[in-house]
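Right, chain A next:
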Amino acid sequence: MIGLNHYLLLGTVLFGIGAYGVFAKRNAIAVLMSIELMLNAVNVNFVAINRFLQPAAGMGQLFAIFVIVVAAAEVAVGLALIISIYRHRKSVDLNDFNLLKW
Partner candidate 1 sequence: MLIQDVMTFSWLIPVLPFLAFALIGLFLHRWPKWSAACSIAAIGVSFFLSVLIAVEIFGGDPGRAFEMSVRWLEMPGLKVDMGILIDPLTAVMLLVVTTVALLVQIYSLGYMEGDPGRASYFAYQSIFAGSMLGLVMASNFGQIFVFWELVGMCSYLLIGFWFGRPSARDAAIKAFVTNRIGDFGFLLGILFLIIVFGTLNFGELAALIPDYHNLAVLLPIAVLLFFGPVGKSAQFPLHVWLPDAMEGPTPVSALIHAATMVAAGVYLIARAFFIFSQVPQAMLLIALVGGFTALLAATIALVQNDIKRILAYSTLSQLGYMVMAMGVGAMTAGMFHLRTHAFFKGLLFLAAGSVIHALHGEQDIWKMGGLAKKMPITTWTFVIGALALAGIPPLAGFWSKDEILLGAFAGGYTGLYLLGSLVAFMTAFYMFRLIFIAFFGVSKGAEQAHESPPVMTGPLVILAALSIGAGFVGSPWMGNVFGLYISTPGAVHHPVNPTIMAVSSLLALAGIGLAWLIYQKQAVSAEKLRQRWPALYHVFLNKYYVDEFYAWLGKVFVDAGARVLEWVDLKIINGAVNGLAYLTGSSGRTLRYAVNGQVQSYAIWVMVGLVLLLATVLKTVFTVLV
Partner candidate 2 sequence: MSDFPILSVTLLLPIAGAVLITMLSPTQKSIIRSIAAVSTLGSLLLSLVVFFGYDQLQGGLQMTESIPWVRDLGISYALGVDGISIPLLLLTNLIGFSAVYASWHTQERVKEFFVLLLLLISGVMGTFIATDLFIFFLFYEVVVIPIYLLVIMFGSSKRVTKEYAGMKLTIYLLIGSAFLLVGLIALFVQAKALLGFPTMDINTLARADFSVGFQVFVYCLMALGFGTLLSMFPFHAWSPDGYAGAPTAVSMIHAGVLKKIGGYGLIRIGLLLLPAGARYVAPLIAILALGNVVYAGIICLTQKDLKYIVGYSSVSHMGYVLLGIASVNLISLNGAVMMMFAMGLWPPCSSP
């Protein structure tokens, strides 16, 4: 029987993969995709907890939809940034994006 724990475990694994991608990937697009993974891990958690603990409320589903919307906007902004940086640096490698230093 698949229970809440399995969903939470899935969420954790997804989040971990995403976090790993965010910290370790050198390609900016891949980092953006990893962020999507992390957001989706959260979505899985929202939906699962809503379904198993408070089926009547539906608040979790609502939030999941919000997250999907925000993620879409975020991807739009993020891609725009990456394209903008790409125009200057001719690269999407994060190692070249070292503007945030002393």
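Quick note on the criterion: a contact is a pair of C-beta atoms (placed from the backbone, for glycine too) under 8 Å apart; a residue touches a chain by one contact, two chains touch by 3 or more; residues count from 1.
With respect to how the candidates were assembled, all candidates are chains of the complex that A comes from, given by their letters.
Small disclaimer: the values here were computed from a predicted structure and weren't measured.
Novice: Once the contact definition is applied, which of 1 or 2 turns out to touch chain A in the complex?
Specialist: Candidate in contact with chain A: 1, the rest do not touch it.
Novice: Where on chain A does candidate 1 make contact in their complex?
Specialist: Touching candidate 1: residues 19, 22-24, 31, 94-95, 97-102 of chain A.
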